[in-house]
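Excluded from the complex is one protein chain; the other protein chains are retained at their positions.
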Amino acid sequence: MIIVMSPGATEQQIEAVVKKIKEYGCEANISRGVERTLIGAIGDERQINQELIDSLSGVEQSMHIVKPYKIVTREWHKENTVVDIGGVPVGGKTVQVIAGPCSVETQPQMDAAARAVKAAGCRLMRGGAFKPRSSPYAFQGTGIEGLEMFRRAADEQGLPIVTELMDVRMLDTFLKWNVDAIQIGTRNMQNFDLLKEVGRVNKPVILKRGMSATISEWLMAAEYIAAGGNHNIIFCERGIRTFETAYRNVLDVTAIAVLKKETHLPVIVDPSHAGGKAWMVPALSRAAIAAGADGLLVEMHPTPCEAWCDADQALTPEELFDLMGELGGIAKVIGRDI
Amino acid sequence: MIIVMSPGATEQQIEAVVKKIKEYGCEANISRGVERTLIGAIGDERQINQELIDSLSGVEQSMHIVKPYKIVTREWHKENTVVDIGGVPVGGKTVQVIAGPCSVETQPQMDAAARAVKAAGCRLMRGGAFKPRSSPYAFQGTGIEGLEMFRRAADEQGLPIVTELMDVRMLDTFLKWNVDAIQIGTRNMQNFDLLKEVGRVNKPVILKRGMSATISEWLMAAEYIAAGGNHNIIFCERGIRTFETAYRNVLDVTAIAVLKKETHLPVIVDPSHAGGKAWMVPALSRAAIAAGADGLLVEMHPTPCEAWCDADQALTPEELFDLMGELGGIAKVIGRDI
Amino acid sequence: MIIVMSPGATEQQIEAVVKKIKEYGCEANISRGVERTLIGAIGDERQINQELIDSLSGVEQSMHIVKPYKIVTREWHKENTVVDIGGVPVGGKTVQVIAGPCSVETQPQMDAAARAVKAAGCRLMRGGAFKPRSSPYAFQGTGIEGLEMFRRAADEQGLPIVTELMDVRMLDTFLKWNVDAIQIGTRNMQNFDLLKEVGRVNKPVILKRGMSATISEWLMAAEYIAAGGNHNIIFCERGIRTFETAYRNVLDVTAIAVLKKETHLPVIVDPSHAGGKAWMVPALSRAAIAAGADGLLVEMHPTPCEAWCDADQALTPEELFDLMGELGGIAKVIGRDI
Partner (left out) sequence: MIIVMSPGATEQQIEAVVKKIKEYGCEANISRGVERTLIGAIGDERQINQELIDSLSGVEQSMHIVKPYKIVTREWHKENTVVDIGGVPVGGKTVQVIAGPCSVETQPQMDAAARAVKAAGCRLMRGGAFKPRSSPYAFQGTGIEGLEMFRRAADEQGLPIVTELMDVRMLDTFLKWNVDAIQIGTRNMQNFDLLKEVGRVNKPVILKRGMSATISEWLMAAEYIAAGGNHNIIFCERGIRTFETAYRNVLDVTAIAVLKKETHLPVIVDPSHAGGKAWMVPALSRAAIAAGADGLLVEMHPTPCEAWCDADQALTPEELFDLMGELGGIAKVIGRDI
């Protein structure tokens, strides 16, 4: 950690900072410049309470040098981690497309969806049984019954399933129905109690980025899961909130490249929630794979115009099939397959 | 709801929209303009699934006319609602300042804090027993033991207490320790399962704005609580996330004026988390009260430079005392008192 | 235009709105709903002063239905416009990569740069003679002398040139040196006097998106140029400002897809300024072309680590060469070439 003292800082103030640094078990390196004195804290700076240092008189600002996350960083773990979802590897050479409807509605809808997912060449299926809706008056999901329908439809096609967990009290039910990967939604990225719980189980976790979460906060949220012992984490970029109102979110493709550099864990992209309209999905999907994403989480519905939610952003089975073809071409250009 | 058809929309497409509107129990009013046809849905438009309408072919866009929230809106409830926290009214003529440390540390710290809160003239006390921290390696709060210390210190001074609930499983404990007002933090504003639970109890809820939540999403989050039967809700603006990095958040004073117009519920402000530095708190507090806030949630610590968290943003007891004087002057200018 | 009246609006207020609409030459269509009355203005609603309508008593809000731009919209001009820069077509089947250094430094630097641009297979060259720098103490560009060096180096390789115009008073000089395409920088996207001037000349204009300009404002800025008679406009997405600080800007790939739908004019992308680091450029470039961009504006310097500005974001000649290969592969997947 570097501590920058104010121009007029006194010797006494400098000594107080040095004393505090030593209390945290670090050594201090003082560098007296023309305008300002800098104090470097050498040792395990993660021990230092930065807010407390900042509150000392004479301190102008302080900066961490070491990254605050340990397990998820690529710094100490150079090779890519491949996460196994029910036998399907995510994060390896093969790009994985997880497709399915926004929400589980009925058994026939899920059966049709599962067939379409399989027919398009996808190996993993998504679907929501518990839905986070902005309005309490909107459809809240089919719940446990939905989980059951989902499991049945996917099993018939041999597809592992991915579904969102919103409430810690439902974790046992997820385990009972053998959900293959637990999705943590954008609104729960910093629901720390939920992160701690999924950190204790032995199931892959797909961690969506908070609507306006920084890369650093996102990595720290993953570290919460990892710190509990569960290192099977997949990041999912789903668009961020900005000033732009012409589309729902701004898909942040730069985040893909930056995450692949910062962490050894897989990174996938949700192009459906990013743009919010089905017609944007192919362009965003191609961009995501071209930028280096390890996979996609795509909404597809057997009959979008009858969907109970997100009707305007779901692909049809045919559109998904066509998209898979395009993505295969792009994957090949960058030395991957699909 | 207004549905705008694309310039080349066919009669068949228009009819399909009209048919769908009628399925939702509304009437359709068609207006054929020079460039576009508009269709108005007359009736209870909250029943209409907007995404589904948008997915119909020939539809360019649709807009809701009626507000999606019912209970929290001022439209049907003109008078200000006054929420009672342990006998102290929030939302009336008197501005209420809720003060106390970021986190509960020790009994002597809480005792000193409670005395300082009382001495400054405040009538409500805050303090965190369960702390949402970005890092899993940071201090996570003193937990249930902290609640106990807080209750004891506040009771001695006759101060009702406000503290944050992060985990649904802790609600019974909060009720057992008779927490006077339950705070829902910024990261949980859209933790819908938590909102539903606090909607079922008979305790005031202070609902902090999500880091980048729109006014509309915030009102809908309150509606989640209200829909459960608990109408004792207080909004708390705490700064929003923007592009600016010179300070932690941008305190949104416009939100105060807009909320006071949109809802009958009280609106308070947290100037400490907004700016992130103690020296900014007086200016932001004055601005909040001048803009019409019903109260403040302020961090004060008996000895800030020893605080276990947020050391750089806590006021000293003296600073809180002085601030109360200034705020009294401003309250008077706009016909209120403190 | 749709005008939504407040719930309690009186007949007199409704009549006042209707009267005002008629003053603007439009007809009014009144639709009385259960909760609110809506008034539709039928005719050329672009004539209506929306702010004035909003100021009338009893008006809750108003919404434009018709797009405010006329010339740049695809609504009345379905086919793609191909803009010719010194004989090179932008916006057709072939993706064009405009490469070159951030700033013109010396004749040998420009000569080496031009050779590298040509060798990589690019057909257009960029370079800045006048530089917008955030600090008045930073290098401001080599000015007119720079233009001259640029022209000479590019001519030797037969490359048309693109360079930024910051000051209206320099336009004649640009014409004198026969700049092939005039770039309007992000900070000048709403410098309306500059837009008007380049609207009067017969030269292609590359209009960069303002740092936090909406798609609608960007289209309107282009409309300023078009309204003057110059329809040779190319949009250039260069990353937007958000809350994220891990990289300079967030490249908005969704904007590419949306613009291609909204306007008939070409859309290119500047991956260098978007990410701000050379190592991000290949990933962002691939994403841009995969999303449908008509070209790129890329920084390349013969020896980046000696560059006078943007040293950390320029590709080397070898990196540019390799990138062109990858982009060719991606272009092919979506039916284009490079």
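Each chain gets a letter, A, B and C, in the order it is written, and its residues are counted from 1.
As a convention for this text, a residue touches a chain if its C-beta (ideal position, glycine included) is under 8 Å from a C-beta of that chain, and two chains touch if they have at least 3 such contacts.
Bear in mind that the values here come from a model prediction, so they are computed numbers and not experimental data.
Participant: Using the touch definition from the top, which of B:Tyr24, B:Tyr137, B:Trp177 or B:Tyr247 touches the missing chain?
Facilitator: Touches the omitted chain: B:Tyr247.
Participant: Touching the hidden chain in the complete assembly: which of A:Ser55, A:Ser212, A:Asn232 or A:Thr263 does that?
Facilitator: Of the candidates A:Ser55, A:Ser212, A:Asn232 or A:Thr263, A:Ser212 is in touch with the missing chain.
Participant: For chain C, which positions touch the chain that isn't shown here?
Facilitator: Those residues of chain C that touch the unshown chain are 46, 49, 51-52, 54-56, 68, 132-137, 166-169, 187-188, 190-193, 196, 211-212, 217, 220, 223-224, 227, 241, 278, 304-313.
Participant: Taking the full complex into account, what residues of chain A touch the chain not shown?
Facilitator: Residues in contact with the chain left out: 2, 4, 7, 29, 31, 33-36, 38, 40, 42-44, 63, 65-66, 75, 212, 241-243, 245.
Participant: Mind pulling the chain B residues that touch the left-out chain?
Facilitator: Residue positions of chain B that touch the missing chain: 212, 214-216, 239-240, 242-247, 250-258, 261, 274-275, 279-280, 283-284, 286-292, 326, 329-330, 332-334.
What we mean here is this: only the chains that are shown with their structure count from here on.
Participant: Among the chains, which is located farthest from chain B on the basis of C-alpha centroids?
Facilitator: Most remote chain from chain B, centroid-wise, comes out as C.
Participant: If you average the CA atoms of chain B and of chain C, how many Å lie between those two points?
Facilitator: Here chain B and chain C have centroids separated by 39 Å.
Participant: Please tell me the distance, in whole Å, between the geometric centres of chain A and chain C computed from their C-alpha atoms.
Facilitator: Here the centre of chain C sits 31 Å away from the centre of chain A.
Participant: Averaged over CA atoms, how far is the centre of chain A from the centre of chain B? Could you give it in whole Å?
Facilitator: So the centre of chain A lies 26 Å away from the centre of chain B.
Participant: Considering chain C alone, which of its residues make contact with at least two other chains?
Facilitator: In chain C, 212, 242-243, 245 touch at least two other chains.
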